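Beneath this line is the structure, given in structure tokens, with notes to follow.
On to chain A.
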Amino acid sequence: SDNDETESVSSEASEPFKLGLILVGPRDDNGWSQAHFEGASHAIEKVGGEMIVVDKVNPADSPNITVPQVVDDMIGQGAQLIIATSDDMKDGILEAAAAHPDVPMIHASGDSAWTDGKAYHSELPMLANIMGKMEYGKMIAGCAAALQSDTGRISYLGPLINDETRRLVSSTYLGAKHCWTEVAGKSASDLKFNVNWIGFWFNIPGVTLDPTVVANEFFASGTDVIVSGIDTTEAIVEAGKRASAGETVWAVPYDYEGSCSEAPSACLGVPYFNWGPSYLDAIESVSNGSFKATFQWLGPDWKDINDHDTSMIGFLKGDGLTSENSKELDKFTKALGDGSLNLWTGPLNYQDGSSFLGEGESATDLQIWYMPSLLEGMDGPAE
Partner candidate 1 sequence: MSLQLRSITKTFGPIVANDSLSLTIESGEIHGLLGENGAGKSTLAKVLSGFVSPDSGTVELDDEQLKLSSPSAAVSSGIGILHQEPLVFLDFSAVDNMLVGSPRDGNHTKDLAEEHLLKICEQFNFSIDPLIPVQKLSVGERQQLEIARLLWLGARVLILDEPTTAISGSQRENLFQTIRSLAEAGMSVIFVSHKLEEIQEICSRVTVLRQGRIMGTKHLPCPTSDLIDLMFDRELEPQGRKSSDSLGSICLELCGQKVTTHFESGKVDMTFRTGEIVGLAGLEGAGQRDLLRSIAGLDDTVTEGVFFRSRDIGDDSYIHRMQYGFHYLPADRGREGLVDGLTITEHVALASPQRSIATDWKLSREESKKIIDKFSIKGTPESVPASLSGGNQQRLLLGLIPDNPTVLLMEHPTRGLDIESAAWVWKYLMSLTEEGTTILFSSSDFDELMTYCDRIFVFFEGAIIQELASVEATTERLGSLLGGVK
Partner candidate 2 sequence: MEAATVAIIIASSTPLVFAALGETLTEKSGVVNLSLDGSMLLSAMTGFASAYLSGSVEIGLCVAMFTSATVASVVAFAGIKLRLNQIAVGLVLTYFATKASALFGGDFVRKPGPSIQKMSIPGLEEIPFVGEAVFQQNPLVYLSIVLGFVLFVFMFKTRRGLDLHAIGDRPEAAFSRGINVNLQRYVYTILGGALVGLGGAAFSLDAKMGWSDGHIANYGWIALAIVIFGGWHPLRAMFGCYLFGLIQVSALELQPVLPDLAQVLPIAPFPLMIVALVFINLRVVHSVTDRLGSIGSLIRGRAPSGLGESFWPD
């Protein structure tokens, strides 16, 4: 099986750039890890370098390798930039960065380099963070779900619970609520939005809940659109299976541009990360010595959110979406882009009814990033 051969492209540069990429899942998961893998490959091709990839770096799949260990070995092989691509690698990458303070590293989805963040590590000058403003992608996803749903029952297949997942599921809800009430003009009370958490980013038999079972249970309980928040594609697979059996159900996968391919007709579209450009910048800054421990939280390029060279966040519409819904969705996306529509505006309450944003108040990045709870109107545990 040569699908996981180490990428290597000859280059005119004296000695080619070496990138070390640490993935939490398999590089071919049609989701989070594959998005990173292809983004990085894209970037490394551009500069003509080599990439050392280790995937499935998590205690369940690889009990005998830890992040610091991988980092050591990568540096040993001359990696000039290390990218650790999971929130689960936080402790590991911090330990490694402390051990190699002068090696450029990126922790995708971390906040250790955010000066006003809660977990700022001033002592790590070379550990940067990159994350995309997936909130927008999720809002679009939520909108698509609401537009297409007949029953008004939308379920979110959640991974584990933390700040990131709370803000993403909330964004989905905001998008859904807006399009359900404002666009489709139905009453808010008819919209049921619930979330179940499996306990990790992907299925670990015996440890997490089985996403396939969860998805099934969603559909059985009357849901007709599942929005996936996990790294892998169980939701869309289940939706496809039921759709092919004649049921009118859909799903919105996550993370990876290509993930609709597992069941195109049941796919309403996929909000995805396009890591290529940001990784390319990072590589170049390393080569010209300007790399610094910056915190980047990048949004879409509103000119064309699906532009591979410029947009960090994209949304690729799926065949499941009817043409008129697709038009509505474009309008919605445009409104988000030109700032005429900011869903993070009050009045908004938390699940428990306490106030999150007052009338007319709109949320700061800090408030959004460190989302402490779910929003009023959503069902499901918040921690």
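Throughout what follows, a contact is a pair of C-beta atoms (placed from the backbone, for glycine too) under 8 Å apart; a residue touches a chain by one contact, two chains touch by 3 or more; residues count from 1.
How were these candidates chosen? In short, all candidates are chains of the complex that A comes from, given by their letters.
Keep in mind the model is a prediction, meaning the values are calculated, not measured.
Undergrad: Of 1 or 2, which one touches chain A within the complex?
TA: 2
Undergrad: Can you name the residues of chain A that touch candidate 2 in the complex?
TA: Spelled out, the residues of chain A in touch with candidate 2 are 1, 3-4, 26, 28-30, 56, 61, 194, 196-197, 199, 203, 205-210, 212-214, 216-217, 219-221, 232-233, 237-238, 240-241, 244-246, 261-263, 379-381.
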